[in-house]
Every structure is written in structure tokens, then in C-alpha cells.
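Here the complex is missing a single protein chain, while all its other protein chains stay put.
Note that the chains take the letters A and B in the order they are written out, and that residue 1 is the start of every chain.
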Amino acid sequence: MKYLGIESQRPKIGVFDFTGCEGCQLQLANKEETLAAFLSCIDVVCFREISSASGEGFTIALVEGAISREDEVERIRWIREQAEVLVALGSCACFGGVNRLKNDFDLDEANREVYGDQPKPTLPVRAINEVVPVDLEIPGCPVSKAEVERVVQHLIWEVPFRFPAYPVCLECKQRYTVCVFEMGELCLGPITRAGCDAPCPAAGLGCWGCRGPAQETNFEEFLSVARERGFSEDEIVDRLAFFGGFRGIA
Amino acid sequence: MLFRCLSKEGFRDLVEMTLETIEVVGPKEIGRDKDDNPIHHYLPVSNPDELDFDYATTEYSAKTYFLPFQENLSTYRFDEDDWTQDIRYRIQPRAIIGLHACDINGLLKLDKVFARDFFPSPYYISRRENTFIVGIDHEPCEGGFCRSLGTDTVTHGFDLFLTDLGDRYFVAIGSDRGFGALQKVHAREITDEDTHDYLTERQRLAGLFQAEVPVHDLGTLLDIEFTSEVWEKWGRKCMSCGSCAMVCPTCYCYGVMEKVSMDFERGVKQRQAYSCNLVDFAEVAGGHNFRPDSTTRLKYRYYHQHRGFVEIYDEPKCVGCNRCGRTCLAGISPVEVITDLQMDEQT
Partner (left out) sequence: MKNLFQPYDVSLESEMLEPLDFNRRSRLKETDRCFKAEILNVIRLTDMEKLFQVRILDESEGERFSFLPGQFVMVEVPGYGEIPISISSSTSRTGYVELCIRRAGIVTGALHRAKRGAHIGIRGPFGTHFPIETMKGYDVLLIAGGLGLAPLRSSIFAVIENRADFENVHILYGTKSPDQLLFDYQYEEWGRIDDIDLQVIVEEPDNEWTGPVGLITKLLDGIEIDPQRTFAIVCGPPVMFKFVCSRLSEQGMPMRRMFISLERRMHCGMGKCCRCNIGSTFTCMEGPVFDYWTVMNLKEAI
């Protein structure tokens, strides 16, 4: 494709997964109406556990999942060395995700609880950016394919892409969702970064903050809003900890 | 202005006849909140029974039928290192039945921005001209202070305006379109009794207002109170979520953004509703933010409502519907903010 006199290139993309549910990878194959166009703009050279010896190089690495084992540390370092651009996909890669709840327990105890008498080697869960530098983070559980598309478009053509600075509330309002606080639900919408199009509140479920904090959060006011409506400290703390995005704030 | 009297059956016929030709939007109960209060939205209806004129207020104003949250300003088609621009603003006609006076006044204010003077917007005008508006009188909603702003009554900006007289409607006619519609449902000439009943009802409604906001000389007050602690007090509570601007009948700030299709064959330039309370509202290229904190942003929201708009159009932008106050989780209420400012000046 040629535009503004510039011929665009198809970037070579590698897709990798770490500790996670692979739901974000699945999202990449989602959104059928644009899937063909998506694949025609990029050159996928690695997808799913193709061995690290894979001959073809990639310039962009899309990485899903958190880091929770020693071999994962090695592998993400290798990917970082190969890739010009490393993109963390989803809440696990960006914040540690649900996996990170493990860090609140004694590691051995957690290991026994899950694997019984056959414990597996494990490390405290870390987000990708706690192990290697990350160029772009697309949070969400799972990531939104539309957002991945826009990031990829941005990487190919440098077209505008910006995560919304504002919180989820704005998107709820823009789709005429009745505020779930009005329905007696707890919701992290007022402090969570928008861009997901607020599907959870639209379905009557308060936001769980999978996209982490908005550019600016009024955490103090949020706490008093939640407390005034009768939510307990435990409820609030649990909600904030769930995806790991509010570390350092909450 | 011309007036007619319309029976309730006649009105029902009017709605049914309208439904046969165009989309009809009106107040509709969509559910109940946790305290079992009804929640109303302006939504398309399929029969007259879905219209619930007993509503106190709607969560959203009818603004978005004229200024949708997202609207395509133009589309581009890319081909052979070139592009063509396509602009469309044709709209199918629609009727909105059951707007309160404050919401129609809100539209009149938007008209001043989008349909008059400089650079009238063809997108807005197209929606406005193609919307048949039927207003209705109502008892004041809780917390509404429209009477303080003179927006509890309206004299134009609608096709028909109804006042419920129990067994019939007293109808003010605002356009030839409205006149023509009434003819089809056999509205009759008004009698002295109709007029008497109408005036009595208007008086009763006016007497029901409780919320009042002293808005006299608010513009000067805002200038004097520019550094008031009141802004700090309320601004600290603001979560910069923009909900107030979304539900407001007159907030019209927007951003323009462009997107391209995945194959870069098509592009779209979109108007996207924004809010002056959002953190990056006044950010410029290079990252400098002229309004970095929520306190300043909240202050300027009030400045635009009660000073800036007055300077240009000789009236405040606010209609006193209190939707912003109701929707704000942090409880920032315009009545309290303005009252605080007035108090601050006195002490």
C-alpha cells in the first residue's frame, strides 16, 4: 500500500504466551469481519510455542501472560533481544493479572494447594515490564481485538493511537448504561482506564478494573463513594487487587 | 401563538398516526434502581402505551438525538496514493414526544451554537429540522432548578406543546407542521374554560418549585470568586469522569478523531463527545496541559455554563435540570456549588 508517497511494509510479528489463559491469543483470531485484512497487513512468523530456534526473525512481539517460572524469564529475555517492539497483551502481561493473587500467599503453600504432592517450580508472579522493558501495553481481560488492530495499524502506518485518558464512566454514559452503583453494585469504573467500551456494566456487572487505572484517578473520592454506598473495606480491597492493575495506588 | 384543545383519544391517534410514518421517541421506563425508583430514558417506542408521561426526569437529556456521542463528519476512501472525501448528513425524520420545557430550552441553546451565526453545522441542522418535537408540561422534578434559570416554560423550539388538563390537552402550536398534524386529529378551537383551566394549571405547577438557585449576577461573581476555596472543596471531589457533560442537555464540547479501516481502504473523521472535566481536555501538542488539575477543570465548566456562554449569547448555558447533580457519584451538585459561591462572597 502506498500513501503520502510512502510504501508501507508488512511487519513480521511473533505471538508468544506465558502464564495466562491464552484468551488474549484467541482474541487475535477474533473479529471475523476484519480478520483477513488484519492478516494481510502483517506477516505472522511465530504463533504459539514455535520453538525459540525458529529461523525467521520477528520485529514485533505480541506477548500474552505473566512471568511465573524461571524458564519464562529466560524466554522473555530472548524475545526482548529479538524484537524491535515488544507489546504486552492483556492484564496478565501488563499487571500480572489474576495470577498475581498468588503472591499474597506463601509460595509453597500455594504450590501444595494447587499441585498437591507434585509441586512445580514457581516464582512470584511478575508483569512483563518487571522483567524486561516493554514498549506498549494493551491491558484488558481479554484484550480487545479492536484495540490490538489499532496498535498494529499504529506500528505499521503510525496512524493515531492513544489509550483514552478518561475512566470507564464516560463509556458507560455514551452507551446509556444505567450506573451499576444505582443498582447496588460495586464498580471500579470511576478509576479504571476506558477503551473497553464498558461491556461489563452494560451487562449489569460492576467493573473489575482489568485495564488498570485511568490516566488520573481520584482514588480518595472513589473510596468515599464506595464506602458511602455501604461496601466494606474487604470488598473494595479484593476488587482492586483482582487484576493487579492498581498496585501502588490502592 | 395559536392554541388548540385536543382530547386524550385525539392525542393517541396523533401518536399512532405518527408511528405509521416515522420513528417515535419518548420517555420510557427502562427499569428500577436499587430503591425501586423508576428510571426513564428517551427511547424509540412502538405504541402509544409505552410513552410514560408521568416521568419526573430522564437520566439523559434528548441532546444525543441531535448531537450523538459519535458522529461521522466525513469518510475517506483511499486509492492509488490518493483519497476522496465523502460527507453525509441526511437524516430520516423522527418525532420526539414528551420533552419537558427545560429540554426544549436546552435545544434552543444548542441552536444558538450550531444553527446560527458562524459556521452553522449541517449535521445538527439536518437533525433538528427533521425532528418533530412535542413538549409537555410537568410537575418540577426533584432538585431541578429550571425556574431559577427561566427555563421551566418555553415559547418556541417545538412543533406542539401540551399541558395536561385532566381529560384533555391544551396545545400550543409552534410550527405549521404542528398545526397540520393537529388538523388531522380534529383538535378543536379553545374556549374560555380551556384557557382558564390552563392558566390555573400553569400557576399550580409554578407553585410547586422548591429548589432555587440565586443566579443573579453570577457572571461577575464567578470572576470575583476565581480563586475561591469553593473550587478546591468541590474540585477535589471530582473524579474527572465526564458523566455530567454526557447527561447535560447543553454540553456540546467535542474532540475530532480519525480512524482507518484495517486494510487502509477507508477512513473516517469522527466527532466524539468530550467533556471539559476529562484530564486531557486542554492538552496541546507536546504534552502541555493548560488545565492539569480537576479543580481548575471543574471551575471552567461552571465558567462556561454561567459566564462564557452568557458573554456570547446573553443567557446561561445551564437549564437547571440537575441531571449532572443526579449522575455525579461524588455528589457535586450545581445548586450547592453555586450557593457555596454566593455564601463565600458574603463572608
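What we mean here is this: contacts are C-beta pairs under 8 Å (C-beta built on N, C-alpha and C of every residue); 3 or more make two chains touch, one makes a residue touch a chain.
Here the structure is a predicted model, which means the values were calculated and not measured.
Checked against the hidden chain, the listed residues B:E129, B:E142 or B:E232 yield one contact partner: B:E129.
Screening B:E20, B:D49 or B:E189 against the full complex identifies B:E20 as the residue touching the chain left out. One of B:Y55, B:F145, B:F158 or B:Y303 touches the chain omitted from the figure, and that residue is B:Y303. Contact with the omitted chain, checked across B:R32, B:H156, B:K184 or B:H216, is made by B:K184.
Summarising the interface, chain B meets the missing chain with residues 17-18, 20-22, 73-74, 76, 78, 81-83, 85, 87, 89-93, 95, 113-114, 117-122, 125-126, 129-130, 132, 177, 180-181, 184, 226, 252-258, 260, 264, 267, 269, 274, 276, 281-286, 290-291, 300, 303-304, 307-309, 311-312. Residues of chain A in contact with the chain left out of this view: 3-6, 157-160.
Here is the rule we use: only the chains that are shown with their structure count from here on.
Averaged Cα coordinates give chain A a centre that lies 37 Å from the centre of chain B. Chain B makes touch with chain A in their complex at residues 30-31, 33-34, 39, 41, 59-60, 69-70, 78, 80-81, 236-243, 246-247, 257-264, 273, 275, 278-280, 294, 327, 329-330.
Against chain B, the residues of chain A that register as touching in their complex are 1-5, 8, 34, 37-38, 40-41, 149-150, 153, 157, 159-160, 165-167, 169-170, 172-174, 176, 178-179, 181-184, 189-191, 214-218, 221-222, 225.
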